[in-house]
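The following block contains the structure, expressed as structure tokens.
Removed: one protein chain of the complex. Kept in place: all other protein chains.
Note that the chains take the letters A, B and C in the order they are written out, and that residue 1 is the start of every chain.
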Amino acid sequence: MLTYTIRRLVLSVPTLLFIALIIFLLLQLAPGDPMAQVPLTVPPEVKQKMREALGLGQPIHVQFWKWLVQMFWIEPQVFIDWLTNKSALFGWLPDTNLYTACGPTVEGPCDLRVISWQTRSPVMDIVVQRLPQTLWVVGMAYVVGILIAIPIGIYSAYRQYSVFDQAGTFITMIGFSIPPFFTGPLLIVIFSVQLGWFPFIYDTTHVVDDWDSFVFQLQQMLMPVMVLALQTTAQISRFMRASMLDNLNQDYVRTARAKGLSEAIVVMIHVLRNSMIPVVTVIALGVPAIFGGAIITEVVFSVNGIGQLLITALFANDLPMVLTITFMFAVLIVLFNLIADILYGLLDPRIRYD
Amino acid sequence: MLDQPIATIEKLRVEFQTKDGPVVGVEDVSFDIKPGETVCIVGESGSGKSVSSLSLMRLVEYGGGEIAGGRLLFNRREGDEIDLAKTDQGLMRTIRGNEIGMIFQEPMTALNPVFTVGRQLTEGLRLHMGMNRKQAEARALELLNQVRIPEAERRLKQYPHELSGGMRQRVVIAMALACEPRLLIADEPTTALDVTIQAEILALVDRLKRETGTAVMFITHDMAVVAQMADRVVVMYRGNKVEEGTVEEIFENPQHDYTKALLSAVPRLGEMTGKDLPEPMKLLGVEGHRTDPIPGSEDVLLEVRNLTTRFPVKGGFFRRTVANVHAVEDVSFSIRKGRTLSLVGESGCGKSTVGRSILRLVEPQEGHVTLGGVDIIALGHDGLQKARADMQMVFQDPFASLNPQMQLMDQVAEPLRNYHVVKGKELQDRVAQLFDRVELPRSFLRRFPHELSGGQRQRVAIARALALNPKLIVADEAVSALDVSVQAQVLNLMMELQAELGLSYLFISHDMAVVERVSHDVGVMYLGRIVEMGPRRAVFEDPRHPYTRALMKAVPIADPHRRKSEKELNFKPIPSPMHPVDYEPAPSEYEEVSPGHFILTTDSGY
Amino acid sequence: MTDPMPNTPLNALQDPEITQPARSQWRDVWDQFKHHKGALLGGGFLIFVTLAVLFGDMIWQIDPKKLDIRNKDVRPIYTAIWNSDAKVSWGNPLGTDNLGRDQLAQVIAGGRASMAVGWAAMILTMLIGTTIGVLAGFFKRLDGPLMRFTDLVLSLPILPLLLVAVTLFRQPLRANFGPEMGMFILIVGVIGVTSWMQAARIVRGDILALKEREFVLAARAAGTTSRGIIFRHLLPNVLSPLMVSATLGLATAIITESALSFLGVGFPSDFPTWGKMLADAVPRMQEYPERVMLPGLMISLTVLSVNYLGDGLRDALDPRIRGR
Partner (left out) sequence: ERGSDGHVGVIYWQAPSILSPYLSGGTKDIEASSLVIEPLGRFDENGNMVPFLAREIPTIENGGVAEDLTSITWKLKEGLVWSDGTPFTSADVKFTADYCMHPEGGCAQLSKFEGVESIETPDDLTVVINFKRPQPYPYSAFMGAQSPIIQKAQYENCMGAKAQECTDANFGPIGTGPFMVEEFKPNDVIQYVANPNYRDPAKPAFATLTLKGGGDATGAGRAVMETGEYDIAWNLQLAPDVLAKMEEGGMGKAESAFGTLVERIEMNMTDPSPDLPEGERATVAHPHPILSDIRVRKALSMAIDRELLTEIGYGQAGTPTCNLVPAPEIYASDNTDCLVQDIDGANALLDEAGWTMGSDGVRTKDGMRLSLLYQTSTNAVRQDFQALIKQWWEEIGVETELRNVNASVFFGGDPGSPDTFQKFYADVEMYANNFDGADPQPYLAQYRCGNEPKPSSQWAGENINRFCDPAYDAMIDELAATGELEARAALAKKMNDMLTKDTYTIVPLVNRGRVTGVSNTLGGFKHSTWDSLLWNAADWYRTE
């Protein structure tokens, strides 16, 4: 198992590099000039200088190499510095100072991080800023969706073709087919405007430190989470149902019943455990999508998560930002593919990787 | 008290609600089971054996069935009698697994793959006997010892897939026995197992019955097993009980036509004693077919020399070959025109691999294969395709070997199309003739495999194999999945074709009785090698190699007077055919003990 | 209902003769399909919708792009039932929008675009997915590279790709096919190129399993070439799982197109699609709920019926189910 994991991890490095290259080339194709906003009056030589400062104008392979260095060498240094200097968990470690930022006051050698063209600040800082709301809202929606979907799936399969099953199918499909730009405003009109229960502009600066602020956080999360969870629920419950149906007819279920076990144990332990194997991997495979897949919901509720960051960066031609975010998605996808495979191996004793 | 039956089934009728309306699974069945008695239920596939037993457990409901009539009287431990057909599921739960234990057919799937053996074993104990975990584990250990599983302690922590088929089936038996049920239902507990393991399991069930006095309801379609196990026999036919009697009565004096026909179709080991050549079976009531011996010719058709096939096992960080499965190791034999060579041996000994290597469906490592003078191994891609026209294959599972999405006509025509033999109208005629050949009505041409019975499907497969007029047919367990009655017909068909067309067969099987019936020559395989080979008569009547002897002994004989006793059985587990890459096995050397009869003198691993 | 007892042992051993006449495969499929009520309803609805959007404009001849400011904000005719003051008109049975475009005509025209995008993108998805899946599953050498490639495409977000594609290809496509057809090709292309991965994985998995089945080995033994095996034996057998992902693909394509309309990177603004109608109506959903309901319902019902249809087809095409 360990060898397998390490092997896959090592193998994923060239894959990722390749993916990075493809994304890079693809974005090169896309029109976009960071100097677009610079006024005409700036002489061309100066513009050229500014371009060079951003690493543009060099041959593509040099640019790519530079980005790689920034991404894999300099950013980790920043991260380590942050860990040892500021973070609560590792703050006790001796402070490191691997990274020297280039700045107006710095003389001598310095490192340039991946800089966003739009805000002229390090891309990673902004991404880190966006993580809390993305995780709170989009991540939570995924969790909630799964928690709702699994019981629905189980019961639908156990009572196949019952009223519950039919209704469940119907509702989940409706949920699947209604786009969030409709459900979002609908919820807003009902719960914010008519009933006045929840705020709908997501406050990204809100800090949870006591019960009241926690309640507020729940309130502001509720609607976007509902909108997003609807889609997750629809999909996962279908998978769950199919997987349960596959297993309910297996011989071992009959064996379990022949032992005189109660239906609850037969279904919830024997069948569920087997049915969860494929579903868990499907869930793992869906995780990367949650980071980028909620653009519309983020816009409707002004959540400003990573999805919104990507789309604004795209429209603003902020190439380094787009490249970094897309690459992070790729890493997540490759990683969660691996996690899904490993989970499969862990959950199903029949599968052995070596 | 002893004479009072534990369970009585009266006029049982079970119906299934399907989309096409109700289907009757069991129409009218009545019999009873007394303590300490083994009642065997026989009948062909689909006759309602399983449904009857599941009704007794009240498990049919979960399969969509419904007990539409009749009574299922059961004597409880406390002595009161209840009608299981009317008991509610809550009470049933206290009976299932507690007073009635059940062993299912498929050891591969009857256990939950994600829980350890120990967990599955103790579940019932903790529920019914109120044991705590420790006690339950102790009892589980005891049970595993009782069913003779080696290293029982370790097994408890293992998952089902880590056990061999035989061991898994023993675990299922242990599970059924856990709460010392008074009635044990065994639904074809040995069908999927090797002869040797089958013999052990049968002996085990028999011993348990004797030791604990449990009543056993034993379901099987194998008459030989019945002869070995039964005290009484119930014969079922299409949902009805057609005959009931003691085992001797049934075997010696069958009353019903179906029972007679069934018994006539059972190949019995030893039937061919004294005969040199195979001959088709006499089927009761089937008039006018020849049962003459099939002589064959002396010309060698297929020559296999030092065939070795290994499968690499990849592993480690770089996915390099870390070991090899030595599936076939230095195997040599030859088949003459118009004759049948049978390969026998236990599961996993490499029989199929030999067959596939000859057709180069798997690539052999070394060796020579010549078919009618053509060196098969040396052929290139196109040459191989041409050569395959001369050798065809019939596979084990008639359902799996036909494409479910294709009409039979097209399936049989496929080889003809591949080799552009004939086209258009002529092609259709040819296929129709082939259907006639295998005695299938022409109306089947446009049907799909699922519309046919198993025997008919296998005939289609044979027709397909015959399409190109091959010289050699490799029949890989071609009749193993069939009911005895159907099996007999297919075997006869194959032998008739051999007599008429001069076909040669490489017949792969683990069923010794069938092999005895059809072969001219026999090779016994063990762990990738042929350990004994020679004319069928010589090998069967005078087995020399210790493994051959053990194998012969394990075969159940369809004769209630020749029951085997447990003491005779003594098997070693088969060692692993997996060896490290640098392992260099010794070549096989044979000694000729009588003309054409060779036995392996070098180490075979047995 | 007793079987006639066999009077000779010969009969006893014969298989019961199949009495029904041989039927064509499609007849069989249809018979099985008929049993699935949801599928029948779904199929019926889908046919109805398809016919309606294809030929509806022959019956309802109002131009969907025609503005009629005097007749703006007409309510659907049924609002008159509870609100006698409502502005309704038989000329616009489903009402008009804020510029006086007839809603019925818009739904018909919008449906044509949405359905066309859905079908075309789905077919493209299936073609790419099946090809890649089959190649990866059947040829061991290709498996690794193709699956890595699948990972790669999975990690491409659809939106940047669309933007890149728009800038690169819109001009030539517009020149060759006109603005609407060009955009159609672009949208279908992008959706197709970014959503085949699921299908490819399913197909690959199934092919890997099927490849080991005996009938494939039997075909090989009978001299069938790899090509023949793929086309004659493997593809028909992956049809039913493909069917399911195809139906889902149709649904997602319709939804993706509507999301693109919402983000403003889709068809020209005066070219109605259900997604755009829905997006346009959202700001006024309190006053004119029917304007969101109508396209919303159409999308949902279509997706739902496609889903049911897929369920039914899967059952009908699976010989294991059909055979029993």
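Note that in this section a contact is a pair of C-beta atoms (placed from the backbone, for glycine too) under 8 Å apart; a residue touches a chain by one contact, two chains touch by 3 or more.
Small disclaimer: the values here were computed from a predicted structure and weren't measured.
Engineer: Would you list the chains present here that the left-out chain is in contact with?
Structural biologist: Within the full complex, the chain not displayed touches A, C.
Engineer: So which bits of subunit C touch the chain we can't see?
Structural biologist: Where subunit C meets the chain not shown: residues 65-67, 69, 73, 98-99, 101, 167, 170-171, 174-175, 179, 263-265, 268-270, 280, 282-284, 286-287.
Engineer: Taking the full complex into account, what residues of subunit A touch the chain not shown?
Structural biologist: Missing-chain contacts on subunit A: residues 30-33, 35-43, 46-47, 49-50, 53, 102-105, 115-116, 118-122, 126, 129-130, 185, 188, 192-193, 196, 199-201, 203-205, 298-304, 308-309, 312, 315-317.
The working rule: only the chains that are shown with their structure count from here on.
Engineer: With centres defined as the mean C-alpha position, give me the subunit A-subunit B separation in Å.
Structural biologist: One centre to the other, that is 52 Å.
Engineer: With centres defined as the mean C-alpha position, give me the subunit B-subunit C separation in Å.
Structural biologist: It comes to 46 Å between the two C-alpha centres.
Engineer: State, to the nearest whole Å, the distance from the C-alpha centre of subunit A to the C-alpha centre of subunit C.
Structural biologist: Inter-chain centre distance comes to 28 Å.
Engineer: List, in ascending order, every residue of subunit C touching at least 2 other chains.
Structural biologist: Subunit C, residues with two or more chain partners: not present.
Engineer: Residues touching two or more other chains, restricted to subunit A: which are they?
Structural biologist: Within subunit A, no residue contacts more than one other chain.
Engineer: Which subunit A residues qualify as touching subunit C in the complex?
Structural biologist: Those residues of subunit A that touch subunit C are 15, 18-19, 22-23, 26-27, 29-31, 166, 169-170, 173-174, 176-179, 181-182, 185-186, 189, 288, 292, 295-296, 310-311, 314, 322, 326, 329-330, 333-334, 337.
Engineer: Looking at the complex, which residues from subunit B come into contact with subunit A?
Structural biologist: 57, 59, 62, 92-98, 101-102, 104, 106, 109-115, 123-124, 127-128, 159, 161-162, 172, 175-176, 315-317, 319
Engineer: In the complex of these two chains, what residues of subunit C are touching subunit B?
Structural biologist: That would be residues 1-3, 5-13, 15-16, 18, 21-22, 24-25, 28, 35, 213-215, 217-225, 228, 232-233, 236-237, 239, 319-320, 322-324 of subunit C.
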